[in-house]
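Apart from one protein chain that is not included, each protein chain of the complex appears where it belongs.
After this line comes subunit A, so read on.
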Amino acid sequence: MAESLSVPPPWYGRTREALRAYRLVAGMWLRASLAYRTSFWITTVGNAVTSLLDFVVIAVMFQHTTTLGGWTLPQVAFLYGTSGLTLGLADLLVGSLDQLGQRVRDGSVDTVLVRPAAALAQLSADRFALRRAGRVVQNLLVLGWSLWELQLDWTGPKLLVMAVLVVCGTVIFGSAFVAGAAFQFFATDAAEVQNSVTYGGATMLQYPPSVFARDLVRGAVYGIPLAFVNWLPALYLLGLPDPIGVPGWFRFASPLAALLCAAAAGLAWRAGIRSYRSTGS
């Protein structure tokens, strides 16, 4: 009897199986990448340097002004760090999905579908590359500097919101990658649309919402909810007034936004796979 009580729900087993398949496939790519060690280090360092250049641009701007849209340099650095960190984590985990169109065209999605594991897990882990961690590390450094300068008063709730920010931001960007990939089942060269949301979105989130047109910011709250990645939690964490004009509880609503994004991405993925399996293109 005790056994039947502890039987986990079916989604739990499926998720565990999918994560296991992800780990196995990613591990293979990791080992394959070590076959080219020099190239690994060059691209890792290269990635970190190119993403650092973005920050140099912001720092140069502050040579001429003390605030940007009412935010100080450490505060903007906080946005920069959190935006890059969450995008970097999402890119590290599922970023390979933007190559899906290529795999659809050359037919290698078929080899994935004949293995006993979830297709999304296998395809996300495809070409898993630790060099993408370069962006994560570089953004962590900027975030670290920002927190050092800001000298925030870390209460329990603030620590929790900070942790939730990282997780939910990663989920929101990850959902954009998955939804974008799902779209590539229909149009194999649609990666650019998804890039505008992920990379374009992340660049937008590096700057305070107050420097953007009101409509754009509202779109980031009610449309594609990128504002929940870092803008809204940052208002609470940094103790800043709301320049957007949204309900106060939105600052803590990132988990809800992440959940909605993940659900929408999941549906899009299912539709994409279904379309592939009925057209076989």
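Some observations on this one:
In this section, contacts are C-beta pairs under 8 Å (C-beta built on N, C-alpha and C of every residue); 3 or more make two chains touch, one makes a residue touch a chain; residues count from 1.
One rule holds for everything that comes next: contacts and distances are computed from a predicted model.
The chain absent from the displayed complex carries the UniProt protein name "ATP-binding cassette domain-containing protein", chosen from "Sulfurtransferase complex subunit TusD", "ATP-binding cassette domain-containing protein", "Cytochrome c domain-containing protein" or "histidine kinase". Among A:Ala32, A:Val45 or A:Met61, only A:Ala32 touches the chain left out of the display. Although one chain is not shown, part of subunit A still touches it, namely residues 21, 24-25, 28, 31-32, 35-36, 107-108, 110-111, 113-118, 274, 277-280.
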